[in-house]
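To start, the structure itself, in structure tokens.
Yeah, one chain of the complex is gone here, protein chain that is, but the others are all in their spots.
Chain naming follows the written order as A and B, and within any one chain the residues start at number 1.
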Amino acid sequence: MSDAFLGLFGFLAALGLIALGLPVAIAMGVIGGLGYWYLNGWMGVAYILGSSPFEAIFPYSFSVIPLFVMMGVFASHAGLSRSLFDVINAFIGHRRGGLAITTVGASAFFGAICGSSLATVATIGRVALPEMKRHGYDASLSTATVAAGGTLGVLIPPSVLLVIYGLLTQSSIGQLFIGALLPGLLGALLYAAAIAVRVRLRPDLAPSAERHGWSERLTRLGQVWQVVLLFALVIGGIYLGWFSPTEAAAVGAVGAFFLALFSGELTRETLKASVFETAGLTGMIFFILIGAGLFNFFLENTGLPQLLIEQIRSSGMGPMAVMVLILVFYVVLGCFMDSMSMILLTVPLLAPVALELDFDLIWFGIVVVTVAEIGLITPPIGMNLFVVQASAGDVPMKTVMKGIFPFILADIVRLALLVAFPIIVLWLPGQAF
Amino acid sequence: MNILAGLARGLITALAALGVIAYGLAALVTVADIIGRRFGLPIEGVVDLVQLFVVGGAWLVMPYAFLSAAHVSVDFLVENMPRGLAVPLKLFAGVLALGLLGLMLWQGFLTFRTRTMFGDTSQQLGIPIAWYWYPLLVGLAVSLIAVVVELTASLRREARA
Partner (left out) sequence: ETTLKISHYLPSVHGIHTDFIVPWTEQITECTGGEVQFEIFPAGTQLGNVARQQEQVMAGVVDIAHGLHGIPRGRFPRTSLIDMPFLTDSAGAASYALWELYPDYLAEEYKGLKVLALHAHNGGLLHTNEKKVETMEDMDGLRIRTPSPAVSEMLSYLGADPQGLPPGEVYESLQRGVIDGTVFPWDPVKSFGLNEVLNYHLDLGAYTVSFFYVMNQRSYDALSDEAKACVDQYSGDALVSQFGDWWDSWDVPGREEAIAAGHEITELSDEERARWEETLQPMMDSYLQTVKDAGVDNADEIYQAMQDKIAEYEASRQN
């Protein structure tokens, strides 16, 4: 069996174990370990089993995950998110699907603080899911909204992915940041449109509230000034240079804790619940990172990604066909690999292909980074789907996956627009430079 | 048996609480550094400390994630399978989890010994690397117990159903 074929086989075997109901992290870890064993013998697999769990969660930048999760959990248990969503509901609750559309906006906004999709999903999920549930939203709509919203932040600085892409292709990072703005906004608008269409077809998914008067809206707004202050502090602090995006997570966590403390809602019970929710959720996210790490060791060793790229390169097809193949390639690879490894591994191989076909590298970068994130929400394996399911607690995976399709459709529309009209990416950088 | 399971649960929840406290310390150290450096009093080696607390926290909460079955799985295919398959599948999943965790613990211990033998330390403060490894060893060892406790409880539920 050729190595690349073995890679494909391992991919299917992992899917098989997952279909049997095994925890995703265990399935990836076991297949990754067995595959690596087969390819490199016992010494090789022994080394990675001993060292990769440690390395998988060691990077400093991962500290944002538990700290933002804590922020979300405290905000939720202290009733902070409840009052925040009551305000939003007072303003736009009478429009059907308004809370879901607001959640998309909040995710994009949170993307300006946080560079990690998983942390965004876990944080927004803890805040928004219980509230949408309380307002009668169907779980398939609310969970999918949060999972999809998590992918928006990657195009909004801070974005380490765009920096890395700039490094690999020697394109201007400033231009990449500016070029990402319209596609990011477009993504949010298309998600909102997907929600609007869906609730029009199925009004029972999102009941509309009665319309609130302006006096009540303003009274409610006055009650959430602390939460608004916390967000202003976290975002403002980053843009004023007080702290780095990674440090912002700590500011958010400490801030949310003290707000909860002074709101008087932080009882013994809610504190206990907050602690154990944080424990369960972060333990699960970190173990997925470990399992995916093991699987990636195996996948890289099979040379499967390189082989697929070689096929694309030598296919002799036209630019459009190649572009479509590249997009499909990323969505499939995105099942198992994190976006950072994918970009580092594939862009040096694909950028020359893009240049041969006369693609603009800034445009290519925005498209590639966008599509790398889509893998996070496509079934059967999508990290954002798993994290949102864990955040929701009591929602079957079936429900989450059912709700995600309109958002995947919205992403396909976005990619089609970006490919058909590169000007969406290139117009703003053209103005600025 | 019930007493043992109760003890194990107590240990696992205590570790989880300790882990979340470690996260809290990571946040506090960072905030102290952000405020301190405005007054020329930065906390030296803050990155090392944050990593220590976050890595420590992550491994200490790990058993709790196994105990509370927080690890996500895809459920809809299993739901449609015959009832009789539920127990063998649970056992199969449990055995694989134990095997994977057990190998990680065993090989992790060997790697831990190599790294401490080299005298590895953290980059800025020179904290002995062993301090970053103890939580991993404890977390993996107790995770093995957590898998067993959770598996027994869930098989019992299956038997009653």
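FYI, a residue touches a chain if its C-beta (ideal position, glycine included) is under 8 Å from a C-beta of that chain, and two chains touch if they have at least 3 such contacts.
From a predicted model like this one, the values you see are computed outputs, not experimental measurements.
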(request) Name every shown chain in contact with the chain that has been left out of the document. (result) A, B
(message) Tell me which of A:274, A:341, A:378 or A:391 is the one touching the absent chain.
(response) A:341
(request) Can you work out which residue in A:213, A:241, A:264 or A:318 touches the chain that's missing from view? (result) A:241
(message) Which candidate, A:34, A:163 or A:357, sits in contact with the chain we can't see?
(response) A:163
(message) Applying the definition given at the start, please give the residues of chain A touching the unseen chain.
(response) 40, 43-44, 47-48, 51-52, 55, 59-61, 157-158, 160, 163-164, 166-170, 172-174, 238-246, 293, 296-297, 300, 303, 340-341, 343-345, 348
(request) State which residues belonging to chain B touch the missing partner chain. (result) 37, 40, 42, 45, 47-48, 114-115, 118-121, 123-124, 126, 129
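By our rule, only the chains that are shown with their structure count from here on.
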(request) Take the average of all CA coordinates in chain A, do the same for chain B, and state the distance between these two points in whole angstrom. (result) 23
(message) For a test of understanding, state which residues of chain B touch chain A in their complex under the given definition.
(response) 13, 16-17, 19-20, 23-24, 26-31, 33-34, 38, 47, 50-51, 54-55, 57-58, 61-66, 68, 70-79, 89, 92-93, 96-97, 99-100, 103-104, 106-111, 132-133, 136, 140
(request) Using the touch rule from the top, collect the residues of chain A that touch chain B in their complex. (result) 17-26, 29-30, 33, 46-47, 49-51, 53-54, 57-58, 60, 62-63, 66-67, 70, 242-243, 247, 249-251, 253-254, 257, 275-276, 278-284, 286-288, 380, 386-387, 389-390, 396-398, 401
